[in-house]
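The complex appears here minus one protein chain, its other protein chains still in place.
Order of writing sets the labels: A, B and C. Residues in every chain begin at 1.
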Amino acid sequence: MVEIVSALEPVYRRGAHGNRDGGSAITLWETQPGSIVQVTSWPGKEGAALAAINAAASLDVTADAGAGVFSDTRSAFGFAPGRWLMVDQAEGMGDTLRDRIDTQTGTVTDLSHGRTAIAIEGERAEWVLSKLFALDFSLAAFPVSVGKSTAHHEFFTLIQRTATDRFDLYVYRSFARSFWQLLCTSAEEVGYTVD
Amino acid sequence: MTAHRTQRGGRIDRSRIIRFTFDGTAMSGHSGDTLASALMANGISVVGRSFKYHRPRGIFAAGIDEPNALVTVIRGKLREPNVPATQIEIYDGLTVESQNRFPSLSFDVGAINGLAGNLFAAGFYYKTFMGPVVGPLKGTRFWMFCEQFIRRAAGLGRAGYEADTDRYEKMFAFCDVLVVGSGPAGLAAAQRAAAEGKRVILAEQDGTLGGALRWRSATIDGQPAAEWLDTTEAELRAAGNVTILPRTTVWGYYDDNQFAALERVTDHKSAPAIGEPRHRQWTIRAKDVVLATGAFERPIVFPGNDRPGILLAGAAARYAAQFGTLPGRRVAIFTNNDSAYEAAVALRDAGAEIAAIVDLRAGISPAARDLARQAGGELLLGHAVTNAGGTKRLREIDVQPFAGGTITDRGKRSIVVDCLAVSGGWSPAIHLASQAGAAPVWDEALQAFLPPAPSQRWTGAGAFAGKFSTADALGGEFEVDEAEIDYAPAPVFEIRPAKKSGKSFVDFQHDVTASDIRLANREGFQSVEHLKRYTTLGMATDQGKTSNVPGLAIMAAARGIPISQAGTTRFRPPFSAVSIGSLAADTHGHFKPERLTPMHDWHMQHGARMYSAGLWYRPMIYGAGGETIEQAYVREAAAVRESVGIVDVSTLGKIAVQGPDAGAFLDRVYTNMFSTLPVMKARYGLMLREEGIAFDDGTTWRLGEHEFLMTTTTANAGKVMQHLEYYLDCVWPDLRVHVTSVTDEWAGGAVAGPNARKVLEVCVDGTALDNDALPFMGIVRGEIAGAPVLICRLSFSGELAYEVYCGAGHGTHVWDALMAAGKPFAITPYGLEALGTLRIEKGHVTGAEIDGRTSPRDLYLDWMLSKKKPYIGSAMVDREGLVAEDRVRLVGIVSLDDRPLNGGAHIVERLEDEPRDSIGHITAVCYSPALGKYIGLALVKGGKTRHGQRAHISDPLRNRFGPVEIVSHHFFDPEGSRMHG
Amino acid sequence: MAEYSFFSLLKNAFNGNEDWKPAWRKPEPKPSYDVIVIGGGGHGLSTAYYLAKEHGLTNVAVLEKGYLGSGNIGRNTTIVRSNYLLPDNIRFYEHSLKLWENLSHDLNYNVMFSQRGVLNLAHTPAQMDEHARRGNAMRHEGGDAVLLGREEVAKMVPGLDVSGSARFPVHGGLLQPRAGTARHDAVAWGYARGADRRGVDILENCEVTGFLREGERVVGVTTTRGEIRAKKVAVAVAGSTGRVMKLAGIENLPIESHVLQAFVSESLKPLIDQVVTFGGGHLYVSQSDKGGLVFGGDLDGYNTYAQRGNLPLVEEVMSELLAMFPMLARVRLLRSWGGVMDMSMDGSPIITTGPLPGMYLNCGWCYGGFKATPASGWCFAHTIARDAPHEFNAPFTLDRFHRGILIDEKGSGATPKWH
Partner (left out) sequence: MLIPCPYCGPRDLSEFTYQGDATRVRPDPGSTDQAAWNAYVYDRVNTAGDHSEFWQHSGGCRAHLRIVRSTLTHEVKSVAYARDSIHERSRA
């Protein structure tokens, strides 16, 4: 397999940065999944589409708006009516889902190359993300495993909370470098480490 | 330490000396001082000059309402003008300059304007400077001559041209209860909400919490107010559900309880910490909000009321009690209400001598009498201050008996004082409530506008709601011991001695006087808005916080109507001025994101000069060894025609159109047919707007029975996506079609030229590439260097050409492989300029021709209009205006003088006519290596009918005129034999 | 002696300014007029003025629902220019510019028209070509336009970010030297006084509540100050067009009402001498004689009659301003406000007879209303007096949309928020 080259390479500077007074309050890294796949069902076929996702990935996503699940290697969440994002560290999930979801159920769109996945973890993750997105990141309003779609200016972003202090962000690849730089700048105040 | 610093008291840290400079003079103050209190402590009486008459002015207020003491804060090369000294917390190294004075604050030549005050009355600009009707200064010339002097004289502080390199940030916050203001009302509200477990944000515009608790005397639950404040603040800080934001002004109340607030994060520090923004712009979404914004004290209007040394009584008390600074040694009080008596006591307690308390009222409350006794000094009830003397420092005041609105000369006397503390009553700070949408209500008893009934989810508390006592502000549950004074003022706003004795100011900063308001009335500028606009009352940086109500009252009196009928202006955001940087937040210095193709780094490493196309960066040319742009693109374009070139086309919009009805949907979206397109074939399509105007074009590839890959132009990708989504959601929801933007999923490279197939044959695995396997507009899947690719044989250049798509993460890998495979054929990377040249030679249209005004017929694309089916635009494309004879239509033009053509030049039939009648314009130009000529595309009236005719370009802006021949836009290989070959 | 002059100012200064007359009378409505103009904004007042001055019609009333000039005439960013692309627009706005050049004399009222130049920046070679096309179009119609290179722009506008590292580096710009700014309120007041002195009744606080009809024909209006009849009823109410026309039974028009926000900074010593517009977005800025930077950008982009906007647009405008002038981050925004724009479907106005007999309609001003004030009134007065349009407003018909004879300056079609 040919490696998927990161869009961030020249600006991805591992190590500790920003204000070091309190150490690093957050950690940032690119998760580089092998598969990022969108599944969209026809109205009324949401159940069948979900069943296919859950079967393909051995997950248990429910039909509620924004509902999601995750494991060590996979995650899935709804981000629009009848629309889910399915992420797998391994390549090939697109084909697996295409095999399981027929035309009568919905459609599968492979976005493995088109989105850049960034994780932000740490006690100040909510604070830093609140600089960019008009979302309430408190645990009550944004529980663990839930997904949301949002935007900061031109940066369209999908966000899944994967721990009380961790969020996984999916941004368009062509914007990823600018977004990463913005994220790093926003994190300087609290100190951050790129892993 | 100075004559004006009190011996003790105040919430300042006397052990910490802070050094700053004012107009170049080194001074010092204490931690806890504002610049205003520190200047006062240093004995500075004149702090600024007024706008129009350049009158010397001193500190008048203690808060955001300060009209006079505006200064410029200087940090390195950066200047921040017009900052109220009352809002600046001093820090070591603070450097400030006074403003609007020349040559110096103490001697200002502009003060000469004051001598001709009657000439410069309200509206004088409108009545003169028109200049002569004939001669060299007619028209606007005389005015413009005068204007340059007026402009220089006007304005307040000077901003610099140096780019501001500080950081600004945004922050979104959500809460159950936002409390605006941390005076007693705000603190109590925050405490209550916190106890109920609500998520609370408490915003305070000052650096410290407490509002009036910091200077008014009262006992709360047995504790002195200041102690209660400290305890309560500590409790709130300890609670997990309260966010306290000091130095944060809530300045905007927007729809649906969204608030804009400015936090001044580092303005009070000598230097910011790493990563710390200067300002943070908060957008707060609050379920409920408590407006506890307090009230502004009003001045009383009388002749000479702007002398340095005259200030608001509440402010005087605050300087004494909070800052341990005396505004004067020998102080008189002038009031129409009880609250100033508290101020008198505070000043007295801090060490000032109270010379007299002059009260317009004949009788006062027992509490006020008590306070008067404590303060000492003469109590002059039924008296008014009728004049004030002293230029750079108040020297004396004139006092006369006052009864029933009349001043009597008998009993007139002068009192020597260096400070006059004035109170004309209080105006609740209702600005945010007014922004939220409703008109305030005039309260006759309090002589003030009270907040309207809420139109959004807010409640009011404390002085904001007309509840001025500490007990009322805190609410019922506290035991409060305070002077029980009466806050209702006498309804007197102006003192008008019979004999005119000087200017009586209403709006201090803008030098609007009471006579200006009466002049406005005489001239019919009576409505509040006319008053404001004609006299500029309330338009200064303080937005009339002290002047609005007195101004309105004087107008009402002049008109002989009650104030309630005179109306009030609507308050608009911002409540107080906010830095433009904070509103731009993270975009300051980073205006828009950069969109990069997967091969961006390769282009940069190979000498590409980049061109910004919307947010994208695309190679314009690859500069080889000092070539000009023209030399580079001619070389690149020639290489394509002669052998092979490669261009990055990743920026083209790409949309996955999926579902059983995808073909039917495309038939409606495109003017031509797509449902009949075979799988693994592509077709060029044209989209119109409903009006029948060309919208976008591109090729769409059928990858499966139910799966299409649509390409759009780079510029319109977003618009087309939205267009498709709109029709699927709002017009044809029954169609089972999904659209997804996959622009970023694919890297695309177009390999073009007679040797294109040979290049691919070297590197593509898994598929044949011959004419049968991959005919024109055919598509195949294969692999290049192990990466899966999708190859479509289509041509924008007119050459044998292939678009090779692969996953974006494989983009550079595949590009490298193509470059390696092309090496024997001298494969040449080419940029937008060469791409443009090749397309002009072929007569293909782009955004320059599909400009939102041209119809498909104008572009000779009518062959693409299907007669077999309706499509978006089909019903309107034949309207009379769209088929008119005189429309401009697409042609080619050839320069006949062998000189370059210019885009944007016009075409005329004859150069001799004056004015020349334009028959069209040039949309795109190039030097054509294939033709050896300068050519262009143009939109010209008559279009095709002019082929073979001579015309002229007329480009007066660039002084380029010359003959051209109008020809077909298909310049090169019109039969298309090269791309089919 | 003219009513207003330096000498009259001096004379009055010695009298303590006690003798000035009201700028316009506040008369009671008469039962009938030859012409009623609905709308006491810039366009309504200039229409009344030119009806009296150019056509001898003085039995005219201007009806204003609030105070005179309460609408967009006092809410705009005061820019006057004729730098249009399409000939129909150039001719009309060029006529307007010529009227502006003599307006202070004509009205004996200093409207402070300052021909300081309007500079449109270009940030790509393609944008330079677009500007050249526009400037050449202006020159071919007899207007003034100059194309400037980057160095010339840098010299003319200190503080402008002309560096190559700007996100959208400046390539040059199109300058219209005769364009500039004027004092917006003065235009309303000057026309009001001019019309008043010629006999026109200006009726403030007189809201139209209905139309009087005889058959199809409009023969007057009902108002909050009583019924008023007229031979001709002209409507010039900009953002309120939809509301007023509904009173006449016209339910649909090619108009949407949108809010446009405007902004002013605190007063500063002279910093920016021209009107400068950004090509990497949509922003225009100039500095008033009082020293405030006056600027604005795009519409908020949704239908509204509320004269207030929302935050996202505020932030976008500030971003664009700082992209041009990075020194302004430390300058402070003093005030923002909103005006309701009557956005037409092609971005160009409507000045026409009809749509009902006895009625005349002037609307669809989009962003162009202020600079059009003189020509709009001039052409509308002609149309009312002669029952036919002048050649300058002949293209601005109501039926052009249906016929497809569009004057689409921006090429963005029937989506008003994009014009």
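The working rule: a contact is a pair of C-beta atoms (placed from the backbone, for glycine too) under 8 Å apart; a residue touches a chain by one contact, two chains touch by 3 or more.
Since we're looking at a predicted model, the values are computed, not measured.
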Contact set of the excluded chain (shown chains only): A, B, C
Among B:Gly437, B:Pro660, B:Pro788 or B:Pro900, residue touching the chain not depicted: B:Gly437
Among B:Asp288, B:Asp443, B:Glu725 or B:Glu783, the residue in touch with the chain that has been omitted: B:Glu725
Residue of C:Lys11, C:Lys155, C:Arg386 or C:His402 touching the missing chain in the full complex: C:His402
Footprint left on chain C by the chain that the document does not show: 241-243, 251-257, 301-306, 310-312, 345, 401-402, 414-415, 417
For chain A, residues in touch with the removed chain: 43, 65-66, 79-81, 83, 134, 148-151, 156
Missing-chain contacts mapped onto chain B: 254-256, 258, 283, 285, 437, 455, 668, 690-691, 722, 725-726, 728-731, 733-734, 870, 875-876, 879
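Convention: only the chains that are shown with their structure count from here on.
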Rounded Å distance, chain A centre to chain C centre (Cα mean): 49
Chain centre separation in whole Å, for chain B relative to chain A (CA means): 32
Separation of mean Cα positions, chain C and chain B [Å, integer]: 22
Chain B partner contacts - residues on chain C that touch it in the complex: 4-6, 8-10, 12-14, 16-18, 20-26, 66-70, 74, 87, 101-102, 104-105, 108-116, 123-126, 128-137, 139-142, 145-147, 158-159, 161, 166-168, 180, 183, 185-186, 189-190, 204, 265-271, 280, 287, 289-291, 308, 310-311, 314-315, 318-323, 326-337, 400, 402-406, 408, 410-414
Sites on chain B touched by chain A in the complex: 167, 169-174, 199, 273-277, 283, 285, 586-587, 590, 592-598, 601, 615-616, 656, 658-660, 706-707, 736, 738, 740, 742-747, 785-787, 807-813
Touching residues on chain B, where the partner in the complex is chain C: 51, 78-82, 116, 118-119, 121, 124-130, 133, 138-140, 143-144, 147, 150-152, 154-164, 166, 168, 170, 252, 254-255, 258, 260, 281, 283, 435, 500, 515, 519, 522-525, 527, 529-530, 533-534, 536, 540-541, 543, 572-574, 577-581, 583-585, 587-592, 594, 611-613, 689-693, 848, 851-853, 876, 879-882, 884, 902-906, 908, 915-918, 921-922, 954-958
